[in-house]
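Notes to accompany the following structure.
Only a portion of the chains appears, each positioned as in the full assembly.
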């Protein structure tokens, strides 16, 4: 989650519906994969020309077009022209810092959500925008870069496993959303492991590094939350089935998906609570250690300052200091000193400072 | 509450409705107990074959089947086939990290909730998922492991005490839920005792251990809350009686159960407030002790540093130091020193540092 906010300045002043790509360019050239299927047939192709999918527009079979890479705006324009998508939809697909939302355009639904990925190298969560358009017999999905999120869905269509080939385009969209939310659980597992590791570290050996880790986790949870909370509304609105594009039979699966979303949110909130608790404990253990350090200092100072003072007294050069002449003056002083030291120690022992 | 989050990775990519057990395997082999009763008759059996309960499907008597141990998915599949349960229900029974919820499938209600148990040995609360399916004349309950939570209900059915034999399957479900919520009160009592012990400790002798206990209690309350809050919605939805499976006469009992749930939530929130207060007090008492330590150090240093300085002065070897030759130089210096020390003490006394 490199940048806090994406540069939109290039767009300011343009009329709404202007197609400008906002965000990092993550792939060199967009990749288009077309799958067309019904219960009986299955056809798949990887292409670089969006026009290839136009032939399926009027056919009753279900067509799923997935596009990885968004910077080539002409591609989107062609698509929009052919299928009659509203310019605002195309604009939102290109602005890759949308918050998850669903919009009903009558003939088609437009869904935006964010896929999350744990980048092992940078040790941080990366977030990409995924846009989905659901029509009567087609589904378009747009990703910022190539990913393997949808591979399992593709495989299910190919093999015809489960219900996916028997049901409509709305079920396909459920499958896509489901695979994204499934991925969230993977991210949560990773986070959970790191939080548990942190908790152990807190008990055994808290360091300044711990503080940095806490901060990092907090930051990631803020972003995770931002991606996950609006999703609830999106799936909830799909489930309530306000659009005729969602069939009754799919709704039960969307309810299941909704439960998963709630579970994700629940876990994110639990993690936030735990991180807050860990920070509290960290801070108080820092205070505790300060206390320990100060006690050591005080004990040392309280024991040796009076003794050094006594030694200083008998290092004075006054002419008339009778004690200096005493035969047992020196051992006596040692006695006094040892007695003072020991009684101090007992005092501190009783005060539980040692 | 060992793990923060259960591994779902084994499931990712599978189509919804795939039966995979998620969670720890807590018993060796599933145990099935079948109870069939109406006001006049009572029949009970422990079995290992789920098929034995199928004969009761069409009979008007009430059948309660309790299954301990979930990892044997074939058992669930057989059950689902016979009674026509939706695959998503079976899937949810197996995924043992559900949050409490209720789902209405028309012919039957599916309820998930969590039973809590205080593990005396590990000194922590353990949480198991309990799934309940309520049909017109049957109740299925699924537990992760054998427990004695439902023993009292079984006994009430056997002896025919109370209304349980006279009322329907919905009342049986109420009895099951009630015994689970009753258990929560037991957990709360335990927690309450530990919090009170903590409060006493805070006054008498706060140690670093106290901090760890606070953290532990906080953590347990986070999880307790996660289990209890959604329960309110579940019981509330049952009570509002939106399903024809819930009879009017049972609703009054469900309202009672709802009150208990609210009471549990209330107590959890009170405990959270109290733990927060205890942490505040702990932190300020740590600050206070630091203050005390620092005052002792400062008093000691402020008294002995000037005195040691004076002793140092008269330990110098200058040839011409008239004081050294004075007859009463030494006693005089002692006088000055004692006067300085005492006046310092008075000053600190007045400043309430001693």
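Couple of notes before you dig in:
By letter and in written order, the chains are A and B; residue numbering begins at 1 in each of them.
One rule holds for everything that comes next: a contact is a pair of C-beta atoms (placed from the backbone, for glycine too) under 8 Å apart; a residue touches a chain by one contact, two chains touch by 3 or more.
In this text, all values refer to a predicted model and were calculated from it rather than measured experimentally.
Each chain in view is the same protein; 2 are placed here, and the whole complex, as held in this structure file, contains 5 copies.
Note that only the chains that are shown with their structure count from here on.
Subunit A and subunit B, compared by their mean Cα positions, are separated by 26 Å. Those residues of subunit B that touch subunit A in the complex are listed here as 3-5, 7-9, 11-18, 86, 88, 92, 97-99, 101, 103, 205, 208, 211-212, 215, 218-219, 222-223, 226, 279, 282-283, 286-287, 289-290, 293-294, 296-297, 300-301, 304-305, 307-308, 311-312, 314-317, 321, 323-330, 333.
For subunit A in complex with subunit B, the residues that touch the partner chain are 151-152, 155-156, 161-164, 174-175, 178-179, 182-183, 185-186, 188-189, 192, 195-196, 203, 252-253, 255-256, 259, 262-263, 266-267, 270-271, 273-274, 277, 280-281, 284-285, 287-288, 290-291, 294-295, 297-298, 301-302, 305-306, 308-309, 312-313, 315-321, 352-353.
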